[in-house]
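Below: one structure in structure tokens.
Only one protein chain is missing from this complex, and each of the others stays in its spot.
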Amino acid sequence: MSPRSRLVLASAAGMIALALAGCTAAAAPESASGSAAPGTRSVEHARGTADVPDQPERVVTLEPLELDTAVAIGITPVGAAVAGNVTELPSYLGVSDVAPVGTVPEPDLEAIAALKPDLILGTESRHSELYEQLSAIAPTVFIASQADPWRENATLIGEALGREDEVAGLLTGVDDECARLKSEYALDGQTVQLIRPRDETTLSLYGPVSFAGSLLECVGFTIPDREWEDGLQADLSPENIASATADHVFVTAADVDDRSAIPAAVASAFPDATLVDTSTWVSGVGPKGAEAVLGDIERYLSANR
Amino acid sequence: MVATVVDRAGRVGRPARSVAAGRRRVLAVGVAASVVLVVLVTLGLILGDFPVPLERIPTILAGGGEGIEHTVVVDWRLTRVIAAVGVGALLGIAGALFQTVTRNPLASPDILGLSSGAFSGMLLTLVLVSASWQALVAGSLVGGLVTALVIQMLASRDGLQGFRIVVVGIGVSAMLASLNTWLLLQVELETAMFASAWGAGSLNGVSAGPVTGALVAAVPIVVGAFCLVPRMRQLELGDDLAAATGARPHAVRALALLAGVGLVSAATTVAGPVAFVALAAPQIARRLARTPSLPLGLSALLGAAVLLASDLVAQHALPAPLPVGVVTVSVGGLYLLSVIVLELRRRA
Partner (left out) sequence: MTVTTRPGRGILSVGVVAAILAVAVIASLALGANPLAPPAVIDALAGRGTRETSFVVWDLRVPRTVVGLIAGAALGAAGALMQAFTRNPLADPGLLGVGAGAAFAVALGVSLFGLSDPGEVVWPAFAGALLVTMAVSVIGASGPGGPVRLILAGVALGAVLSGITTAITLTDPEAFDRMRGWNAGSLLGAGLDDLGAIAPFVAAGAVLAFALAPGLNAMALGDDVARSQGVNVGRIRIGVIVAVTLLAGAATAIAGPISFVGLMIPHVVRWIVGPDQRAVLPLSLLAGPVVVLAADILGRVVIAPAEVPVGVVVAFVGAPLLIALARRRTARAL
């Protein structure tokens, strides 16, 4: 058999396997149309429509933003997926007694089922293959992607939890706080840079569309223009650190009191850089995280008035 | 090694008495492996965070049981157990095919670049296209097959030479591994961890659809592989002798490799690239059964047992649940080490 026909047959074998797998894969369940049962309402989300309880009492969240939003409006979930198996819940949230149900990338279905939840919140871009299994345990609502603007996602989460108005209130509160800081400190025209050291040869800068970047800009700072990837971030070699100059430089770190964690490149170019906590500025996406970030910004502004 | 004889009609075989003894041993090992498999399947149905008493299992399997119990035992645990058994069997057979045809006990699907190609395909899909699992599975399949094709094309100059295909395979795999390292650095941390878990091979969240699809698609390939067995045995004598007795070495080799690729592709659809099962299962089978060649059926049984055992360990025996591929890599390495040490003892 010539090599070429062999290759053709190899592709054919693979394509058949793929086609059969795809064809027999369970399609997304048809959205339950029509009126929902009493005591529930319909919520449209990334995977169709779900009938969720009016007042969910046992919520399981699989995404940090969902946990943050729930806690921000006073709901303590019974279970939440954590970042990694040896990390606990982020301390800035101030909750305990939330059972871990596996990790954000790999939630533990049986642990979730054992908690007997009445609502599950997840993310389509991460938990896509688990939707049917999760729906079998309890009504499940998916946000489309954790990279989407956090305020939109928070609104959907509020709707799923039956507390749209409270979430809207929180978001307005964030905007109001921004406006207050903006008028009090008159920061027009002052530039800011948020640097996250990644490894020896890469520094990441956060752009105006990122979580912390958007908060810095709504307070009145300006992040200097550059080629952002989706407006979120840009990578830089330490050789080009000087191009990250700004009036105010923030550097993320795990421990804000440990200045030795600042990479040499940043320390030499910006000796006065301010350290900020990665767990809120980078990972703390959500209303409570926004509260924490704005608090850090206010403390910085009043200390450097 | 048992002597072979060639009878007057040119058929190749072994003396009758040792053939019977060999067959009895293979059968005995097969029965033992099946028993172990049944025990493992039972464990797989009982263990888990959601408490289900042992006595309820037969009722639930027969169709009873309230909603969530039924979901947990049948939709999740049983599906995962079937997936582990099926994928393990497919990988065991594929490994036996690769190793017989290349006459190299270290041959595994990765020589053809399937695993690194599958991971690259999945990462590229994740970064460029979409994160839905159908897209990822498609991406990984395409990646694996394209890589196998590219390696074949690069290595086939005046026909396939063993040395050249291995060198080209290593070169292409190294480039893909570097690409994967780079891509993992570009995505956010949790996405990278998810991708890594997938890349290690994971049975987390398998659902009935892909499992059924892949196993059904694999059945004709498995049947074909078993039909090839007599011809492959003839190949082991060397190409010249095989050709003299009527086998066509190139065709047999090509078909066997093709079947192996198809089986690994089906397995990757379900669980991602699981390491070491295809490598180790045939070798364990051969050693246990003391046959000179790699037994296909035993490789399937042992592959299933190894993967299921590894999955149970990965889920329940460790401080935190891990992808099954992490366990197979470690256990596979330990197995190889023990083989080496035991061989040393025996010769000393």
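A and B label the chains in the order they appear, each numbered from 1.
Keep this in mind: a residue touches a chain if its C-beta (ideal position, glycine included) is under 8 Å from a C-beta of that chain, and two chains touch if they have at least 3 such contacts.
Note that the coordinates shown come from a computational prediction; the quantities given were computed from them, not determined experimentally.
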Missing chain -> touching shown chains A, B
Contact with the hidden chain, among B:129, B:251 or B:341, goes to B:341
Only one of B:68, B:135, B:175 or B:237 touches the unshown chain, namely B:175
From A:152, A:175, A:200 or A:247, the answer for touching the chain not displayed is A:200
Touch assignment to the omitted chain, from B:192, B:216 or B:243, lands on B:192
In the full complex, chain B touches the hidden chain through residues 106, 154-155, 157, 161, 163-164, 166-168, 170-172, 174-175, 177-179, 181-182, 184-185, 189-190, 192-193, 196-197, 200, 275-276, 318-320, 322-323, 326-337, 340-341, 343-344, 347-348
Across the whole complex, the chain not displayed is touched by chain A residues 83-87, 198-202, 234-243, 254, 260-261, 264-265, 268-269
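Keep this in mind: only the chains that are shown with their structure count from here on.
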CA centroids of chain A and chain B: separation to the nearest Å works out as 37
Residue positions on chain B within touch of chain A in the complex are 48-51, 67-68, 71-72, 75-76, 131-134, 137-138, 141, 144-145, 148-149, 152-153, 156, 159-160, 185, 188, 190-191, 193-194, 197, 202, 204-205, 207-210, 212-214, 216-218, 221, 250-251, 254-255, 257-259, 261-262, 265-266, 269-270, 319-321, 323
Chain B partner, complex, touching residues on chain A are 1, 3, 6-7, 9-11, 13-14, 16-18, 20-26, 83-86, 102-106, 108-111, 113-114, 124-126, 128-130, 132-133, 136-137, 145, 147, 198-199, 202
